[in-house]
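Take a look at the structure set out below.
Heads up, one of the protein chains got dropped from this complex, but the rest are sitting where they should.
Let's look at subunit A:
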Amino acid sequence: MATISIRDVRKSYGKTEVIHGVSLDVADGEFIVIVGPSGCGKSTLLRMVAGLERITAGTMEIGGRVVNDLEPRERDIAMVFQNYALYPHMSVFDNMAYGLKIAGKTKDEIRQRVDQAAAMLQLEPYLDRKPRALSGGQRQRVAMGRALVRNPAVFLFDEPLSNLDAKLRVQMRLEIKQMQRSVGTTALYVTHDQVEAMTLADRLVVMNAGIAEQIDTPMAVYERPATRFVAGFIGSPAMNILKGSVSGSDFVLEGGGKLALDTKPAETGRPLLFGVRPEHLQIAAAKEATLNLSVTAVETLGADTLAHGTLSGANGAGGELIARLPGSARVAPGDTLPLTVQKDMTHLFDAETGKRV
């Protein structure tokens, strides 16, 4: 168990900088999820924590000890890989015992620790099998068991669930969370799946192009995205973004329409982005409507219905919009939906920097 402190860490390959100074403080026992699109540097950041990539600049501390120049084995960490990285020529038992043997534990202690982890992960019947005789979910468990038995200061997970099918992923997601809770070990978890990120994290790190765009609790990230990127990345379907500018207490859309704002921003005139999540749009009576959506496509999900379309009518035209409606809503392509925006559920971003206003 340990804290992690990342101070302005950078990574360059030759002259190309791929991580542009990330800082993060992780409390003891915290579950941090690093989420972002492919190529945003999230795995690189994790690999730097693991010691598999050199840190170009900045400092990295684990448990108060600077680890910049330490080998992976000196960092007291355990890592679960995307492809599990199980040793194919060893039994499940030997896979889990590998690190303990190197650490010079006695036979009895190894046996006891592996048995304990196997019990926790329901792997007892498979201890003598080779990894190739296991299913994807079982291999995933062995990989976790291998991390667990070593009782490390930090768990690192590199997209551990992306090779599993959807159902198993939901189940393993829960198991990982419970396991981490019960042992209370600090964890860093990398994923590109926002559902995994939201459900697992105590705090989220949303990364984009080598920068940590926002570090906060999942709910705070959802409710107050710090940048346009975060707004679009977290939440499904993505947040609607409309171009325009502020005029008085209204937001004037590019297409001409006006939307009343809840709070009046300090400045007016400069180009801004107006964001509202699909789930914060509601069907309203025609005269109360602030937006009219002419529906072009409808997706029925059962619990919800997604209406895709463009803004139409007196209130401007052109902007694309998605509304998430209750499953009971009867909508068909070609309809015009009168919509209102839920109070206090709007976001404004600077059109140039993407920063929240």
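The rule is simple: a contact is a pair of C-beta atoms (placed from the backbone, for glycine too) under 8 Å apart; a residue touches a chain by one contact, two chains touch by 3 or more; residues count from 1.
Going forward, contacts and distances are computed from a predicted model.
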Name under which UniProt lists the unshown chain, selected from "sn-glycerol-3-phosphate transport system permease protein UgpA", "Aldehyde dehydrogenase family protein", "FtsW/RodA/SpoVE family cell cycle protein" or "Putrescine-binding periplasmic protein": "sn-glycerol-3-phosphate transport system permease protein UgpA"
Residue of A:Lys42, A:Arg146 or A:Arg173 in touch with the missing chain, whole complex considered: A:Arg146
Residue of A:Ala50, A:Ala153, A:Met179 or A:Val206 in touch with the missing chain, whole complex considered: A:Ala50
Candidates A:Cys40, A:Ala78, A:Leu123 or A:Leu306 - the one touching the absent chain: A:Ala78
Options A:Arg65, A:His89, A:Arg224 or A:Lys355, residue touching the unrepresented chain: A:His89
Interface with the undisplayed chain - residues on subunit A: 50-52, 71-73, 77-79, 81-83, 85, 87-89, 98-99, 102-103, 146, 150
